[in-house]
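Structure, as structure tokens:
All protein chains of the complex are present and in place, except for one that has been dropped.
Letters are used for the chains, namely A and B, taken in the order the chains are written, and counting of residues starts over at 1 for each.
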Amino acid sequence: MTDTAHLPSAVEADSTPDGDKHSPMKRALIYALLTAVSFIMLYPLLWMVSSSFKPENEIFATTSLIPQEFTLDAYRRGWNGLSVSFGHMFLNSLLISVLVVVGNLISCSMAAYAFTRLQFKGRGFWFALMLGTLMMPQHAVLIPQYLMFLKFGWVNTIMPLVVPKFFAIDAFFIFLMVQFFRGIPRELDEAAIMDGAGPLRIFLKVILPLSTPVMATAAVFSFIWTWDDFFAPLIYLNDIEKYTAQLGLRTFVDATAQSDWGALLAMSTLTVLPIFILFLLFQRLLIEGIATTGMKR
Amino acid sequence: MSIADASNSKPPLSVRLRGQLGGYGFLLPWLLGFVVLTLGPAVSSFYLSLTDFGLMGSAKWIGAENYVRIASDDPRFWTAMKVTFTFVLLSVPLKLVFALAIAVALNKGLRGLTIFRAIFYLPSLIGGSVAIAVLWRQVFSGDGVLNQVLSALFGYEGPSWISNPSTSLYTLVLLAAWQFGSSMIIFLAGLRQIPTDMYEAASIDGASRRRQFIKITLPLLTPVIFFNAVILTIDAFKAFTSAFVVSDGSGGPIDSTLFYTLYLYQEAFTNFRFGYASALAWVLVVIIAFFTALSFMSAKYWVHYDD
Partner (left out) sequence: MTTVALKQIQKRYGAVEVIRGVDLQISSGELVVFVGPSGCGKSTLLRMIAGLEPISGGELAIGGARMNEKAASERGIAMVFQSYALYPHMSVYKNMSFGLETLRMPKPEIDKRVRKAAEVLQITQLLERKPKQLSGGQRQRVAIGRAIVRDPKIFLFDEPLSNLDAELRVQTRVEIAKLHADIGATMIYVTHDQVEAMTLADRIVVLRAGKIEQHGTPLEIYNKPVNRFVAGFIGSPKMNFLDVSVIERRDDGVVISLAGAKVVVPLVDRTGAGATLNLGVRPEHIKVNGAGSVHLGVLTITHIEHLGGQTIVYGRLADKQTLIVAMEGQTLLGTGETLNVSIAPEHCHLFDAEGRRLAD
């Protein structure tokens, strides 16, 4: 696996050395092909967005991506299409996602710091176990976890979605941070030790300030994955007031019974929008994150 | 050595303890999480799989009966297996081939690489969300976009691909294949790692581009191919959201999209058969572990490592 510190060169350069050897014809062909594939791939998404601005009768009348009549009506219908407004569910999603980001950043960075920088008995053993949990499917622990949270009275609250993240349950992020921390020169820790700093001060004043790239990557991935998560909210949240946007959207499918595609596509567009914005803002971080760890959802 | 007296060879207890406390202090959240949320539940889930246990009453020990029933007396289990394996065996190779082909095309030093890369990556970032499943349901429905395009281009009036049991699974395979972006990024990073002078040396030796691809690029990329294949396979076995949304949680039509995880969900949280569902979960764990182990064992025959 690549060392995080060397990453930009590994993924960012816009050209590769074997570039010049292609004839202009061949080049044009490759461009045409890539453009065609891009268009086919993006078409469903573009169609979704454009249809959300069309009046209902126009959606199925044409495959054109440009609305003949631009209207926000579908958004109005969709926003209040359920007994609880989508705004409420978006806030629920936001609250959960933000708490998860906070939990992951704190707990995973602590664990990664212990694994990379502190000496203690059993470190190798625990590290191996941590890597093991990366591979393990969550299904194996799902039911007892559910029963446990049921006993705590946490079912139908956001607790089961949030609290585990404060206990570094997402080993993926520990791994991501371990990779990054390993790239920070150990002499910096030693200089800080000579300066009289203890483990906590080194962590807070040296390691964390130097780790903003990986912390940002972890934060963005955490947010997106939590925002997108469907399975856990489906299991743990029962009342519609507690629903996340994803659960709301899925309920909306049932409620409209596909009679109001406009509203459905409008709400779909809205649930994807935050991810799309994050993608635009942090594209480089996300791509580097994927390239370093080779892991993804 | 005799010169070192025993008291010297170790720092005193207080010093050693301080070091240990620091380490375990920082590890504590993970350690608690691991014991309470992973290790404990894993053990108890295995225990539950040997019981008859529902929402009411207590777990009743029935030994291996759940497993026996899974193997011999549960047609839906076998349906789910068939659906899941079809999905895995189709979607993983498709994704790999797409990802590799596009990565190789993008690695030709084209201008606009970053834009293409972003476009191809986007679907895999949002593909798991409910919105995309909803969109898919629309695209492949009877009056969906696909049929509109087919009718406009070829005058062909297509069926509802989603509600036809013989095609519904393939729409989900297509949805998975659509999300080849993150594998592509890993391939791109891998391609960048291949030293240029190897190609230069091969060119001087007179090797054609096709030959360079087969003799240099592919072998040097096998570790990345292997990695992607393992991760994609594990992910494919765990696929859930798309099937759930497209089929309204039923796995239909006629169980044609009954993914293993969907069946597991139904048994656990619709039928509340916790014991049986636990057994199903462990069967899945074993299947995934088996395929992972198999890939790792096969790796030494085809994966090329430098060292």
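To be clear about the criterion, contacts are C-beta pairs under 8 Å (C-beta built on N, C-alpha and C of every residue); 3 or more make two chains touch, one makes a residue touch a chain.
Predicted model only: the values in this text are computed from it and were never measured.
Chemist: For the chain left out of this view, which of A:Leu46, A:Leu91, A:Met135 or A:Ala191 touches it?
Modeler: The one listed residue touching the chain not shown is A:Ala191.
Chemist: If I consider the whole complex, including the chain that's not displayed, which of A:Ile143, A:Val206, A:Ala219 or A:Leu237 touches that chain?
Modeler: Residue touching the absent chain, from the options given: A:Val206.
Chemist: Tell me which stretches of chain A touch the chain missing from the display.
Modeler: That gives, for chain A, the contact residues 185, 187-188, 190-197, 201, 205-206, 209-210.
The rule is short, and it goes like this: only the chains that are shown with their structure count from here on.
Chemist: So what's the Cα centroid distance for chain A and chain B, whole Å?
Modeler: Distance between chain centres: 16 Å.
Chemist: Touching residues of chain B toward chain A in the complex: what are they?
Modeler: 19-20, 22-34, 36-38, 40-42, 44-45, 48, 102, 105-111, 113-114, 116-126, 128-132, 134-139, 141, 143, 145, 148-149, 152, 178, 182, 185-186, 188-189, 191-193, 196, 199, 224, 227-228, 231, 234-235, 237-238, 240-241, 244-245, 248, 261, 264-265, 268-269, 274, 277-278, 281-282, 284-285, 288, 292
Chemist: Can you tell me which positions in chain A touch chain B when the two form their complex?
Modeler: Of all residues in chain A, those touching chain B are 2, 10-11, 13-20, 22, 27, 30-31, 33-34, 37-38, 41-45, 47-48, 60, 63, 106-108, 110-111, 113-115, 118-121, 123, 126, 129-130, 133, 135-148, 164, 166-169, 174, 198-199, 203, 224, 227-228, 230-231, 234-235, 246-247, 249-250, 253-254, 258, 261, 264-265, 267-269, 271-272, 275-276, 279, 283, 286-287, 290-292, 294-297.
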